[in-house]
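The structure that follows is given in the form of structure tokens.
With one protein chain withheld, the remaining protein chains of the complex are depicted in position.
Chain lettering (A and B) follows the sequence in which the chains are written, and residue indices restart at 1 in each chain.
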Amino acid sequence: MTAGGAILQVRALRKNFPVEGGRHLVAVDGVSLDLAAGETLALVGESGSGKSTVARCIVRLIEPSGGDVAIDGKSILPLQPRLLAGVYRRIQMVFQDPNASLNPRMTVRQVLDEPLRLHLDLARAERTARVRELVEMVGLTALHLDRYPHELSGGQRQRVGIARAMAVSPEIVILDEPTSSLDVSVRGQILDLLLDLQQRLHLAYLFISHDLQVVRHVADRVAVMYLGGIVEMGPTERIFGAPQHPYTRALLSAAPVAQWGVTRTRLRLVGEITSPIDPPNACRLVGRCPLAQPACAAAKPALIAIGHDHAVACPVVVGGAAPYPSGDLQPSVAVAATRGF
Amino acid sequence: MSGELLEIENYSGAFRLPTGELTPVLHDVSYRLKEGALTAVVGETGSGKSLVALSVLGIQPASFVRRSGRILFRGVDLLGLDEKAMRRIRGAEISMVFQDARAALNPVFTVGRQLADVYQLQHGGGRSAAMKQAIEALRRVSIPEPARRARQYPHEFSGGMAQRAMIAMAALICEPSLLILDEPTTGLDVTIQSDIMELITDLCRVGGLTTCLITHDLGIVAETCDEVVVMNAGRVVETGSAQAIFTQPQDPYTRRLLAASQLVEAAA
Partner (left out) sequence: MSPRDVVGEISPELGIARPVRRRPKLSWSMRIGAGVLIFYVAVALISLVWTPYDPLTPGIGDGYDAPSWAFPLGTDRLGADMLSRLMAGARYNLGITLTAVAIAFCVGTTIGVIAGYYGGAIDTVALRTVEIFQAFPGLLFAMLVVQAVGAGIVNVILVMSFVGIPDYLRLARGEIHSRRSWQYAEAARMVGNPPWRVAFRHLLPNSIGPLLAFTSINAAFVALITASLGFLGLGLGPNTPEWGNMIARGQDGVMTGQWWVSFFPGLAILGLTGAFYLLGDAISDLTDPRRRR
């Protein structure tokens, strides 16, 4: 991990939500990652993995329960909420649902003008020029400026959302499932736009997605999340070509391919999913993992480096476990007995 | 018969706006569903694929006006039937599964009760017999602890599990000849998606159920479907076997759609 060149550093980020009965739902459980300038790190996971919560904690839309977030080495967590405006000039966010992320009562012009007014304090003439620049940058025209969101297509709305994020010329952009709500044919265009902007403006992207295909197309590095923690992290080709963690392998094997004649061997994890409410200090995959050993139920494993910038949170795999067969993977009996199911 | 269970013939229609003017949305839509086959109807938002499906069951929006065309089910034009006749067909002959299962289930009744109610509606009989069938149906769709789950409410089900319950209701309790599924896996996690698709293909192959899968996800179509109908902006642009569509797409729109769905290949 290139800690030296990292523009965004997240260390041991935690977020708990209180649940009735004095218990806590652990949404994010000790997530650490580095993002270098100009690179794209994808955060991949299914629902409940905590990836969206991580994104919101990084920008403090949700206040983290613990850990640290630093931009260029300077922590942003101790800042008063009032002073966060300065942070938002360097890190911005593109939201998932273009229908919900634009105020239905504001025209495109107003949407783009607002960050220029509030963050950059530009004069009226400069703002008009910059707004025009922004719409053209995302592939729209001046004709769209006076439209309301409901007069635009889904793809066009998302372009407006991207333009809004770019308005303040940030260095880091967090993209929370930017193409998940879009049609397939529009998806490619938006991704190309994002890649193009990244090139031109030298942006660092934290790309949150559940869509593995999209991730493969855009990301330099991938971090796979499961129940609040990162289970595997590494360069895209290594994660897709030689996944190590049992969860990563199960996840990748479930993704359908839009090609004729491809047979997938499905690796299916069966068993009880660990509850995120007051989870025990153990690997989160215990109960579903075919490789589980008694030690897995004793302590939550940390990420272990296995070379080439690749890390896995599984001591069993690192210790050289034999590759497992396909089909229904029964949870390991060794651990079941220990836990007294 | 010609082996076609459902035939949509030159179906055209428009939406009536509040001002009274008509906006055409379907143009001469024609396709056939082969008996016992799993046919996918693919298209993006606004292609009209869902609208046609709703028309089959007679539950299209009130503002939709049919201009022309027929929908032949075993040779009978469904559009010519009155409401009473349609009610006999719904569930018993043709059944439908919608996208958001938890929203489609009534939140104030237990899942088991809802399944049992449908059973009684379709097959008659007493409450306890119906409940037994409900639990059996839940078991057959691989819901663990079906007796306990039958006593739970829809909000206690996860998305994937609720979809299984819906499929149980539409395919097993109802025992139709034709099952239409409108985006059944959209919004579900990819692992759950895979599981649900396996369930659907099982029901189709093993039960010989004619299935129509409406989706925009070409990935699941490539893996599971026999026939494909491609729709765009209210028109059918291409039909054919799944193999033909994926290996030799004829229409430029189909080719674009395939290219967009295969991002990695396109990039390489």
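The rule is short, and it goes like this: contacts are C-beta pairs under 8 Å (C-beta built on N, C-alpha and C of every residue); 3 or more make two chains touch, one makes a residue touch a chain.
Because the structure is a prediction, the values reported are computed rather than measured.
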Options B:S50, B:Q114 or B:T239, residue touching the unrepresented chain: B:S50
Selected residue (touches chain absent from view) among A:F17, A:Y88 or A:W260: A:Y88
Contacting the left-out chain in the complete assembly, out of A:H24, A:R147 or A:K300: A:R147
Footprint left on chain A by the chain that the document does not show: 56, 59, 61, 81-82, 85, 88, 92-93, 95-97, 100-105, 114-115, 118-119, 147-148, 150-154, 156, 161, 164-165, 167
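Note that only the chains that are shown with their structure count from here on.
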Whole-Å gap separating chain A and chain B, where each centre is the average of the chain's CA atoms: 32
In the complex, chain B residues that touch chain A: 44-45, 159, 189-191, 193-195, 197, 216-223, 242-243, 246-247, 256-267
Chain B-facing residues of chain A, complex: 46-47, 154, 183-185, 187-188, 191, 210, 212-214, 216-217, 250-251, 254-262, 264, 266, 268-269
